[in-house]
Every structure is written in C-alpha cells, then in structure tokens.
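A single structure is presented below for examination.
Only one protein chain is missing; all other protein chains are in place.
And now, chain A:
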Amino acid sequence: MRRIPPIGAPVSPGTRPLLTRPLVTGPLLCAALALSLSACGGDDGGASKGGAAAASLTGRGPITFVTGKDRSGYLQKQVDGWNTDHPKEQVRIIELPDEPNDQRQQMIQNATTRSDAYSVLNLDVVWTAEFAANRWLTPLPKDKVDLAKMLPATVTTGQYRGNLYAVPSTSDAGMLYYRKDLLGKAGVSAPPKTYAEMWSDCDKVKKLPEGKGVDCFFTEVNKTESITISAVEAIGSAGGSIVGADGKPTLNTPQAKQGLEFLVNAKKDGRLPKEAVTLDTEGGRRYFQSGKLLFQRQWPYQYALANSGDGSSKVAGKFAVAQLPGPNGPGVANLGGHNLAVSAFAKNKATSLDFIRYLTGEQSQRANLLATSQAPTLASLYDDPETAKKFPYLPVLKQAITNAKPRPVAVKYGDVTAAIQGEVYDAVTGKKTADQALADLQGALGPLTAQ
C-alpha cells in the first residue's frame, strides 16, 4: 500500500445513526459497541482446526476478489479476462473502502465470523503476520507459485515463520525526487548519495536567484503510518533496524540513534520545513508540484502526476528520481505494496490459487503496470524495453525495492506502529530527546513483540 490516506479514518464504530437521541445515548453507545464486539468475537470456539485443515487447496467454482477501492478502473478488465476463460469459475470483485484501515477491519470482521464471502484477499504487506498468526489465511504451497522470478524482498513480505501465505502482486518503495533543473543551475551534476551531499546541494541552490523560497527536503513526519515509514528508512539507512531478525526491538543501538537523529536534526535545522508535520502523502505531492521543494522522499505514483502537462504541476519535466541518500552512501527505502492471499474460510480454494497465479503472472503484471503504473513484483518487467521506455524510473525503483527494508513484522502490528508513531513524532517535534524516545520505544515494543 503506498498512499497512506490523507485523513484519519472516518470510522465511527457503527454507532452514529443510533445516537441522535437523548438519554438513550449512553446505553446505546455501549450497546452498539458491545454488539459489534460480541459479534466480532462471538464464535471463536472451534477455530483451532483452521491452520491445518486449510492446507488443502481444493474446490472449484465461483470466487470473490476482495480489494481496496480500485482507482484506476483497470482491475475489472483484468478480471473480465479471467472470467471469459473460466466460465464456471467466475470471479466477482468486492471493493472495500479506500482507507486501508477500513479494509483491514472488514477483512477481520469477515474472518472472525468465519464467513466464506471473501475468497482472495488483497492484503497490505504489513498485515501478513497478523492475518497468518490468527489462522485467517490458507498456507500456500511454495512450489505452485513462481516465486523465483519475483524480487526476493517482495516475497518475504508474504511469508510468516517460513511459510508462504500471500503472493506479492504489486510492490512499492520510496525514492528521492529531486529538481534536476535547479541542481544543474547550481553546478551539481549528480543527485546526492549522502545526507551531507544533500545538505550542501541545498545550500548551493539556496544561493541561486531561482532557489529563493525553495525548501530543502521533505519526508513525511505527520503522525500516521507515514512517520513509521520515514523512521524505518532513516534507521535502516544508518544500518540499524526497529525490530531485529529475532523479532526483538533493536532501538538501543548507535545506528538507531543515528537514524532518528537524522530526522530530528533535519527538522531542527529547518531543512525539513516546519509545516512538514501536517503534510500527508498527497500534501507532499502538492508541495513538490508547487515547485517549492528541492528534494523529496516519495512513492513512485507521483512520477506520472508530477510530470503531467495539464498545468497541475509546475515541475513537469524538471525533476528526476534517484536512490534515497544515507549517512555514508545510498540509503534504504521502505517496502510497500500488496500481496494476494486466500482466506482460510473460503470455498473453492483451488480456483482462488489459480486466480492469484493469473493476477501475479507476467502477462497480468505487465498489463497492470502499463495501465496503472503500479510497480510489479516480477524482476523481468523492470528490465523490459517497453516498460522502461514508458516509466523511466523503473531501474531506480528496482534497485530501491531490491535493497528495501520491510516495516517491523509483528502480529500486533497496529500497536507496534502506533508506538513508533508516538515516540518518533515526539522526537521530531522536540518534545523528547532522541535518546529518550528510543529508550521509551524500546521499552514499549518489548512486550508488544514478546509473543
């Protein structure tokens, strides 16, 4: 998933319409919450068989494909392609809300009621652990999916404890967008590879008449999932990690400190403008497109939009992309994207697996890339002359994905990311020192990842 939605979820827990009446409010609120809660958790009794029994992928027939809102409108065409070839195994698209958190909620609700309404799930890369650990997904046979052709970093996001639960269908990674026109005028020929180079490039551009009012650098630090991503990238670039390979938090390392201090100092020195804490992904895009920004960490989707000649972007044709910089050399990007999984409670799992193979196959991924510019997971598509011509950033993106680090893998990911968001935000806004924030985060993540 790449666009962390701009706005906090407008999710009222299903209570709103009931609550316009007077004294009933109290009981009803409780009632409505309680109702949804008991409905969610009502019948977990016989869940133990989920994991083992699900291993058999049998049954053919109609299935559903559950995904977030399809902005491109292209998905239906792909599904139509499948449906004409498989008249007895029709696929119906179920579109969930645009907001990732809402999608997750609905999928969880479907799973906790053990409903077979959802067959193939389009999961954000960070949900795999939670869904797999709760036995909501069917383990997939590794030999039935052509994983070898996919970028290894994307394949790991579909795994939990060595088993495959989801097949990567789209990927995503952060890149450094930079104004090549301004750098050229300042006499800088290549994009910066290190933070120090980036800052000195900023200073050079600031001295130009065109550089007036142009801010130096932007990465998202508003208190949402975005700040977790910025922290993973900053700490990863310094050689550290938030949660180590053994699943334990590793924030007491000098690398973690160096990474976080990059964000803290960038904000303190004004390299990262102070309104950055209010800007979301789309806000960042507007900012870059307004021409007031020299360097920006952003997802690939901005490339086409910022290059569009319809007047919405003042920087069309004036920018290029590169690897994110790091303290001593190229930095590390964070991995986004989506994986396809089969619900543990679905019927017709054999059809579901075939459909996943269809959507993640070379033909579908190429068509999807050309139509929607969503980054593929197949390595070969990045080196393809046709796609490379249409999307000049693909070589950079491939390298970014290859080196990318995932966000912490945790069953309680929601709690983990909330803790990261809180502490990193406090450090960036100067409410806490970097040391204090890291110590607090280390303490908070301990119990959350202990299981």
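Here is the rule we use: a contact is a pair of C-beta atoms (placed from the backbone, for glycine too) under 8 Å apart; a residue touches a chain by one contact, two chains touch by 3 or more; residues count from 1.
We adopt the following convention: contacts and distances are computed from a predicted model.
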Next on the checklist: Tell me the UniProt protein name of the chain this structure doesn't show, selecting from "Molybdopterin synthase sulfur carrier subunit", "Sugar ABC transporter permease", "AAA family ATPase" or "Aldehyde dehydrogenase family protein".
Outcome noted: "Sugar ABC transporter permease"
Item to check | Option touching the unshown chain, where A:C202, A:I229 or A:L279 are the choices | outcome: A:L279
Checklist entry - Which is it among A:K398, A:K412 or A:K432 that touches the chain not included here? => result A:K412
Checklist entry - In the complete assembly, which of A:N134, A:N328 or A:Q399 touches the absent chain? => result A:N134
Item to check | Hidden-chain contact residue, picked from the options A:Q78, A:T154 or A:N222 | outcome: A:N222
Checklist entry - If the hidden chain were put back, which of A:K88, A:R161, A:K207 or A:K389 would touch it? => result A:R161
Next on the checklist: Just checking the interface: what residues of chain A touch the absent partner chain?
Outcome noted: 7-13, 15-16, 19, 21-38, 40-41, 44-45, 47-48, 51, 101, 104-105, 108, 132-135, 160-161, 222-224, 274-275, 277-279, 283, 411-412, 414-415, 418, 421-422, 425, 429, 444, 451
